[in-house]
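A single structure is presented below for examination.
With one protein chain withheld, the remaining protein chains of the complex are depicted in position.
The chains carry the letters A and B, assigned in the order they are written, with residues numbered from 1 in each.
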Amino acid sequence: MSMRKLGSILLLAGATAVLATAAASAGPLSGKRIAGLPNTCSKPVGHGKYVIASDFPLQGSLRPLSVQMVEAVKLELKKMHYKIGKYSVQFVSCDDSTAAKGSWDPQTCTNNANSYKSVTNLLGVIGTYNSGCAEIIAPIINRAPGGGIPMVSPANTYVGLTKKSGVAGEPQKYFPTGKRNYARVAVPDNFQGAADALYLKHRHIKRVYVLNDAEAYGLGIANNFVRAAKKLGLTVLGNSKWDASQPNYQSLYQGIASKHPQAIFLAGIVSNNGGQLIKDKVSVLGNNTKVLLLASDGFNDSATPKDAGNSAAGMFITIGGSDPNKLSNPTGRAFVKAFRKAYHVKHLEAYTAYAGQALLVLAHAINKSDGSRLSIDKHLFKQKFPKGIIGSFKIDSSGDPSLGGVTVDVVKHGNIKAVTTVNPPLSLAKAALG
Amino acid sequence: MRRPRLPALPAATRTPLARLLVAACFCALLIYPWIYSKYLTTTLTQWLPDTSTAFVILAFTVMGLGLNFVVGYAGLLDLGYVAFFAAGAYIAGFLASEQFANAGSVVFGGTVLPGTPGIHLSPWLVILIAAIFTALLGIVIGIPTLRLRGDYLAIVTLGFGEIIPQFVRNGDNLGGFNLTNGSFGMNGIDGLGFGNRVHHAIHALPANFLNELDSRWYYWTALALVVVTIVSSILLRDSRLGRAWIAIREDEDAAAAMGVPLMRTKTLSYAIGAFFGGAAGALITLQAGATSPDAFSLQVSIFVLSMVILGGIGNVWGVALGGILLAYVNYKGLFAAGNTFNSTFGTNVDIPEYSYLIYGVAIVLFMLVRPEGLIPSARRRAELHEEEEEENLVPESSTA
Partner (left out) sequence: MGTSVGTAAETSRRPSFALVPRLRSRAVAVVGILLLALVAFWLVENAVHDIRQFALVSLNGITNGSIYALVAIGYTLVYGILELINFAHGDVFSWGAMITYSVAISWLGASGHSGIALFGILAVGLVCAALFCATLNMAVERVAYRRLRNAPRLAPLITAIGMSFVLSNLIAVVYGFNYVSSEPLLPRGALFTIGGQAYGWDKLIVLLITVPTLVSLMIVVKRTRWGKAMRATAQNRDAARLMGIDVDRAIAFAFGLGGALAGIGGFVYLVYFTQGRFDLGFRIGLFAFTAAVLGGIGNILGAALGGYLIGFIENYNSGLTWHAPGPSWTESLVFILLILILVFRPHGLLGESLSTRS
């Protein structure tokens, strides 16, 4: 027998052995998982007949943020002893990201949603983080048998999910049955875009150039910002896309430099080569005090100061809502204290408190309902939370919270620290919608 | 290299045993949704895909079979098959959603209520139109490029595979017109179904597949498409056109000298491959209810190409099996193996984190062990065999 043949046989035998071991060991230890749920879900915690799932990107640079959101939901459920009214629930945490992309993945969102649809005892979904993923999941689970699966997002900020935003068919197209099943507690992007423009005006900026990452989130907030900025009388020198896979952006900034901007607004997420984008901004246009650099909440990520290094120093990053570490209302303070104690952490990520709140919104609707999905869906809207974690607020008839404050952070010594809060007037937020 | 004349080879399906095997496989696939729900409580669900996942697996298998017309039969390396997937997906989006709400309400057999804004054609019609349009696109792409030879063609197809998603991504502002919604993608696309009118006439046929059994209906639709693709493959392979493809694959110059019209034959293979790619793209989109430019990366082209080559290039059964296996590994197998691994050894290895690594190792090992694929076509097997014999005379002779 030739060496080649021997080699192939050995390889084949090895591969078979690995597979056989895997198959043989499938036996007794399985079965704990809840049937029908996506492959990407964890094992359940708690016990009971019903299920609540969370859906976040658990891989990539957003992992710390997502993990805290999951923990916040668990914390609130634990406080309720896994009982919402008369329903005892289990909780699973599902993942909508892939490691290879390091961020959310459309096919994974689709698969997750289709699986949710097949689980009859699923009471609701807390998620998603990315609006793009919610755009996929919401319409699929809206068509679930027995009524749309209730979904409450702590972090989706894209306007069109709940209100008209200029794209044809929004928001009805996310709810093909005509009955809405989606609410959120995050501050929509039009508030953030308006606050960003307002903040630049406060800093006496007159000429601004906008760059977006060409993804749904970045493009959306860029458009909101441009409208608000124009309304405030700022000169928008341009709104162009950056190509995430380009090795560098020096030529791009040299083209922008000839327009003499006083500020650059980055609308997008940092994992789209944001580090390089910031580095090249500084190397071509000068440091962030010379030409101000403002970025949307996709840059509110520990990767920003890490990837951009010293170039990030002094850049501003906004984020919808208030800094959870600085919540001043009693419920909020209690939540932060309990969270720090339960998980031994000091710093709460941006959406941790919102995740706890999202669960409470869902629980409140479940409590008031008759137990059917359609009834829970109906009660998601027009709820009042005078003593919510994130403050006193209402959920309006389209599923948006009545809070519109936006936090401005600055990068200092490699950390992202809150500077101030901007409350854009409602009229400006409406103007940002277009 | 001069080859001895190959004997006429019987197709695999012509032996009774093979026929029986194919029939048994088909029956098993047909009743799979019941098998799945019956074994729901056992450990098998860890390893078996649910019907929605099985749907995706079958739909990708259709793409593999479609690409087999181009790569397997005509021997044209296509690295941009995802372009056809994208075209099918967006045509489905245009014809079955509220994308063109400005055009008023056109509900023709669609699965929505009358009066819904936008164009809503019957989903079956949508799949057909998407397939035909994609085939035309295949011709349009093919005419300027199919003159190129070998790997020059491959790189040009790769180019189209990159251009078309980028066009879709930037298609929200084509001279001010929003065709594709750009990065936002299209959402709220209608599901499959027979439409209200048909449903009222024949109650057994649901107006839409939104009830709890819907994933079964989707699954069966995909299975039907697989069957149609396999039957077309066999019929075309054994036709005059199929022989022309194989002649081109084996020796383009000789085929041309024998009077095979190269351009037309190649373009047809491209069009037919595109047809099934478009159909599968439309089907996947109608099931997902959404599509976005992110879904069309080079990885998809490579994934589909791997199905063809791993399965056994040019052999429809091999490609079908390769497609099902590879898609299974991608959408279920790796997760299942990972979960099992973790629960067996009490570890917490994040398998998706290593999925591409495992996938890469697996296809390298597989190709090293079985370069001719799972079920090689009889013709290729003969060729390989012949080369091995020659190899004994002159070690490492030049590649064919």
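The criterion applied here is as follows: contacts are C-beta pairs under 8 Å (C-beta built on N, C-alpha and C of every residue); 3 or more make two chains touch, one makes a residue touch a chain.
Computed from a prediction, not measured in an experiment: that's the story for all the values here.
Visitor: Thinking of the whole complex, not just what is shown, which of A:F225, A:W242, A:F335 or A:Y351 touches the missing chain?
Guide: Considering all chains, including the one not shown, the answer is A:W242.
Visitor: In the complete assembly, which of A:M69, A:L122, A:A168 or A:A303 touches the absent chain?
Guide: A:A303
Visitor: For chain A, which residues touch the unseen chain?
Guide: 4, 7, 59-61, 99-100, 102, 214, 240-243, 245-252, 254-255, 257-258, 271, 275-276, 279, 283-284, 303, 306-310
Visitor: State which residues belonging to chain B touch the missing partner chain.
Guide: Per the touch rule, chain B residues meeting the hidden chain are 1, 71, 77, 143-145, 147-152, 154-156, 158-160, 162-163, 166-167, 169-170, 240-241, 244, 251-253, 256-257, 259-265, 298, 302, 305-306, 309-310, 313, 353-354, 356-357, 359-364, 367-368, 371-372, 380, 384, 387, 391, 394, 396-400.
By definition in this document, only the chains that are shown with their structure count from here on.
Visitor: For a test of understanding, state which residues of chain B touch chain A in their complex under the given definition.
Guide: 40-41, 43, 45-47, 50, 52-53, 56, 97-102, 112, 117-118, 169, 178, 181-185, 187-188, 190-191, 210-212, 215, 287-290, 292, 294-295, 331-332, 335-337, 339-341, 343-344, 350, 352-356, 365-366, 368-370
Visitor: For chain A, which residues count as touching chain B in their complex?
Guide: Those residues of chain A that touch chain B are 8, 11-12, 15, 22-23, 25-27, 29-31, 33, 35-36, 39-40, 59, 95, 98-100, 105-107, 110-111, 114-115, 117-118, 120, 132, 135-136, 139-140, 143, 145-146, 160, 167-169, 172-174, 176, 214-216, 218-220.
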